[in-house]
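Omission of a single protein chain aside, the complex is shown with its protein chains in their original locations.
Labels for the chains are A, B and C, by order of writing; each one numbers its residues from 1.
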């Protein structure tokens, strides 16, 4: 499995101390380390906004089974052509994990077709409940997780009805949020996961790490899926029965 | 539309002051008044555990489009035969609205096939969020409702995946709950709605009243639905095309 | 309720006899007549590709509760700006009914985020089954409908998982198709409905007419839905309880 972790890498590039304190090598490397814990069959690379082609050349995408996307303030700097290209690859089977503020990314808005709008509150305590314990992404996750301080995203969250709502979060400031949701589009699987504000420690939480790891396994395409393209054989019922009779 | 409101009516029969203070004529009459506000085309009757046949004779059920069920401590006193009878009528199209502690009723457990299990906490502040604003049950309901003090039910709630989760509640004590959920079974529609502890004032909240009213309209069967029972006409494609040619 | 019926009107403009035989005043007027049967509270207008702004000025859209879209070969002639505008209005609550070949329209692809791809076969017999009898769009519809000759669309149909699959079609040529599907996006409801090839008679079928009529009622926004925009009141639990105590 090849996983590519993309990060806008803006706060890190700007040497924002509060972010580097938590992610000394950038959020992309924090996430890379999480995914690498999956084992030796997993190959992880990173890509950032500052690289040529944002680090996402055709060759990189050709070798990506699952793309992880962390973004916050630089959504507009992602070119429409790249968004269209990633969208097509998701429809063809590439998995996509959208982290935290990716709710406002061009990617989410284009692929899901909604605004990704939500309410925002600062400085809160988050507790995350698992409401879909049989889902592969919830494997090994307890009934609730104490996240501690996180950025609060609150309902109404303008997303299409998820295929599965796996996590619902409680914020002490008086809010709830569907914080872990899945969709499929074409042959691709998509997971949105809310924790991960750049100055908080959620990505050090062992259960959050496990969820991201589970999500990679879940989103990985299981087969080379393409449209078979040929029209179905048109046989009359009499021909079908004759064929069947021969077989038996 | 004929609506029947069933209430176990145990606290009221036992003259529990805290309950009678809120529901001087019993919870069934509180709910009856809510439904009657829908207008003159709605006919509401009540039935209780203490009546013969629990007030739910075949004749009553024959004239019931939507059954509302409030129960808390007397689930075991509802005979299995009556549960089976109501189950069959739901499959045939009767709407069913399960209020509050009905999560542990024989009805919910038999019709949905799960335990209805949840966690319980006393004395909390509840705020209810609408996460499905286009659903008919959410018509006229704002993004969130301040319920004030309510009995806390908390996740994990052991229910089948709802067709729609309309409301998610926040409890100040640190819990979330899918507090308004729908399912269909056969030709019948089912709505579970968590507010309504017997000593709290949720049924005086105008939005809670509107939700119950919307749910009655939504759950009312729209047609006399029965299995048509006859096998489909078996025509060969040649016959079909000949028939079609004649029509054109 | 204000319904606007849009039709590309290409075959009609080109005086294609086989189409004018079935739709002497164009498909848009055939559909207009279907919707007008709903009664006097419904106001229907038509718009076509050949009109200025495709007949869909801001003023027209401002007065549209439900937009019906019939298109086949001229998808590319619909400007991206108009598609974006309609998309926004759907997110704000406008209902959208996508008929027949609209599976390949820019509208469907942009709003749903998938390719709308499917297989195509000519000249077949279609029988349509209702697999969701409690849905409002299925009200008054029998278990199956004999459509006769229709253009065959076949699985795999590349759409997001529908909120509800209401109809599944059987084609004598050996194909099945999810021929009636719903989604919500933002505050808007969307219905895709496959029948209606320009040279076939499905829109004269009384059940097809009823389905389109039901879909208009279902897709009509039930309220002026906007984001309330204000942050939720942040109260501590102690304050909340004090407020509650005062109320009681």
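Definition applied: a contact is a pair of C-beta atoms (placed from the backbone, for glycine too) under 8 Å apart; a residue touches a chain by one contact, two chains touch by 3 or more.
This is a predicted model, so every value here is computed, not measured.
In the complete complex, the residue from C:12, C:150 or C:175 that touches the missing chain is C:175. Per the touch definition above, the residue from C:19, C:34, C:111 or C:130 contacting the chain not shown is C:130.
Remark: the omitted chain is touched by one listed residue; of A:19, A:34, A:47 or A:144 this is A:144. Interface with the hidden chain, as seen from chain B, comprises residues 87, 91, 110-115, 117, 119, 121, 154, 156, 158, 160-161, 163, 173-175, 183-186, 227, 231-235. Against the chain not shown here, chain C presents residues 127, 129-133, 143-144, 155-157, 161, 164-165, 168-172, 174-176, 178, 236-237. Where chain A meets the omitted chain, the residues involved are 93, 125, 127, 133-134, 136, 139-140, 142-144, 148-149, 172, 184, 187-189, 201, 221-223, 225, 227-228, 232, 237, 240-241, 243-244, 247-248.
The working rule: only the chains that are shown with their structure count from here on.
Taking the mean of each chain's C-alpha atoms, the chain whose centre lies closest to the overall C-alpha mean is C. Annotation: 30 Å between the Cα-based centres of chain B and chain C. Separation between the centroids of chain A and chain B, computed from CA atoms only, is 36 Å.
For chain A, residues touching at least two other chains, in rising order: 156, 161, 174-175.
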